[in-house]
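All remarks here apply to the structure that follows.
All protein chains but one are shown in place.
Which chain is which? They are A and B, in the order written, and residues in each are numbered from 1.
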Amino acid sequence: MSPAVDVKTLVIDGIDVSARADQTVLEVARENNIFIPTLCHLDGLSDVGACRLCLVEVKNSPKLFPACVLKVEEGMEVTTKSDRLLHYRQTILELLFAERNHVCSVCVTNNHCELQATAQSQGLTHVRLPYRSPRLGVDASNERFVADQNRCILCTRCVRVCDEIEGAHVWDVMGRGIDSMVITDLMQPWGESSCTRCGKCVNVCPTGALFDKTKVGSDHPKYPDFVPYLNMMREGR
Amino acid sequence: MNKIKLATVWLDGCSGCHMSFLDMDERLLELSSQFNLVYSPLVDFKDYPEMVDVALVEGAISSVEDEHKIQHIRKHTTLLVAMGDCAVTGNVPAMRNPFGPLPILERAYHENVSAQPQTPSVIVPALLEKVRPVHEFVSVDLYLPGCPPAADTFFTVITELLAGRIPDVASLTRFGA
Partner (left out) sequence: MTSEELLQIAEASTAEHEQFDFQLNVCMGTGCMSQHSDKVKAALTEEVAKSGKHCHVRQTGCMGLCAAGPLVLVEPTETRYGNVHEADAKELVDSLGGKPLERLETHLDKYFQGQQHIVLENSGHIDPEKIDEYIGRDGYQALMTALTQMDPQTVIEQISKSGLRGRGGGGYPTGLKWGMVAKAGKGQKYVICNGDEGDPGAFMDRSVLESDPQRVIEGMAIAAYAVGASKGYVYVRAEYPLAISRLTASLREARRRGFLGSNICGTTFAFDIEIRLGAGAFVCGEETALIASIEGQRGQPRPRPPYPAVSGLWGCPTLINNVETFANIAPILRNGPQWYSSIGTERSKGTKVFALTGKIANTGLVEIPMGMTLREIIFEIGGGIPNGHTFKAVQTGGPSGGCLPEEHLDLSVSYDALISAGSMMGSGGMIVMDDTSCMVNVARFFMEFCMTESCGKCVPCRAGTAQMFDLLTKICDGEATHADLDLLIDLCDVVKNTSLCGLGMTAPNPVLSTLRYFKHEYLEHIDNKYCRAGVCACAGKAPAKEEVTA
């Protein structure tokens, strides 16, 4: 006998869909081929609702909700695309591009970058905001990997994968606000940190902030799909 | 049929966008029946004409000369296109922004020079404190990101513009493309 499954029905962008009660709107939307942009979300990691790109409208609520943590409810009517949402998403991307020094043309992940691809998917052709051009460091002390703060968008995927999957919790965030920074250990150089050199953080990093030294040029695709697979294997164990 | 007056401008960029423009190869001949290239590093006209229909601007604004030029071009152009990442975002030239212009001059004219190192003070226009994209100085009508935008992108965009339509750029190209 199969356990009773609590099924909810809801409407996303005018399409009737059904979902398990414990699912998020993002999961259900993707299952139904409805694209919602995300940057901090990664399948297999906990959700933090930080990038705000997946904000959606819910009928009868003036507030916007991040789809990655929004649990489905019976009868819910969700809109994932509107002029207002597009404007907000574009502005958030503009804020990210203007925040640090993202120079796609000379980046190791050019053409493999989620920030770059998301900007294109949201029709962003230029950034209205002035570039802040902060002076930031590059940590190449690890024998295999490099951390370039100029390209970091603070999605904290590295922090979460290191803590939740690798169990090492080498990465964390220091500082506040615009001065926030991902660091290894208590800001020891990466090469001298307690890093296990597993490389998970590099593969989940959506931009070229974390990259592999051994790859040259912009030939630097990332393979973040291992996370749900690892989770699945562990649960099945 | 009146031919469209087309200009291309080279500010602080590597000329890669112009190269990519030329990479349209034989299609350029096809298009050129519909426009006159009235000002460009590719041709020999010295002065920017009184009125240009479409100007493709390559490069960021890095010096007082760039700033002066772009103001002039804007005044004498109907449709201004920011061509390539340098014009759109600042791109590689703007990588000096976190440091300011002085270290760049030091590097170029002192550290890397063996004989008589000196920073030029005449003829060479003064550098601006920060390198900025074109739209921070003048209004831009169309943004064409890419480093450089591909020849196919140029062909589609120019074909569309010649037909009097504004193309959907985001579907063609992106930052760094």
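By definition in this document, contacts are C-beta pairs under 8 Å (C-beta built on N, C-alpha and C of every residue); 3 or more make two chains touch, one makes a residue touch a chain.
Fair warning: this is a prediction, and the values are worked out from it, not measured in the lab.
Engineer: Which shown chains does the hidden chain touch?
Structural biologist: A
Engineer: With the full complex in mind, choose from A:Val17, A:Cys51 or A:Ala147 the residue touching the hidden chain.
Structural biologist: A:Cys51
Engineer: Which residue among A:Asn32, A:Thr91, A:Ser121 or A:Gln188 touches the omitted chain?
Structural biologist: Only one listed residue reaches the unshown chain, and that is A:Thr91.
Engineer: For chain A, enumerate the residues touching the unshown chain of the complex.
Structural biologist: Looking at chain A, the ones touching the missing chain are residues 48-52, 55, 64, 66, 69, 71, 87-88, 91-92, 95-96, 98-99, 128-130, 132, 153-154, 156, 172-173, 175-180.
In this text, only the chains that are shown with their structure count from here on.
Engineer: Hey, how far is the Cα centre of chain A from the one of chain B, in Å?
Structural biologist: So the centre of chain A lies 34 Å away from the centre of chain B.
Engineer: Which bits of chain A are touching chain B when the two form their complex?
Structural biologist: On the chain A side, the touching residues are 97, 101-107, 110-111, 113, 116-117, 119-120, 122-128, 130-131, 133-136.
Engineer: Taking the complex as given, what residues does chain B use to touch chain A?
Structural biologist: Those in contact with chain A are residues 82, 85, 88-92, 94-95, 97-99, 130, 132-133, 135-136, 140, 143-145, 147, 168-170, 174-177.
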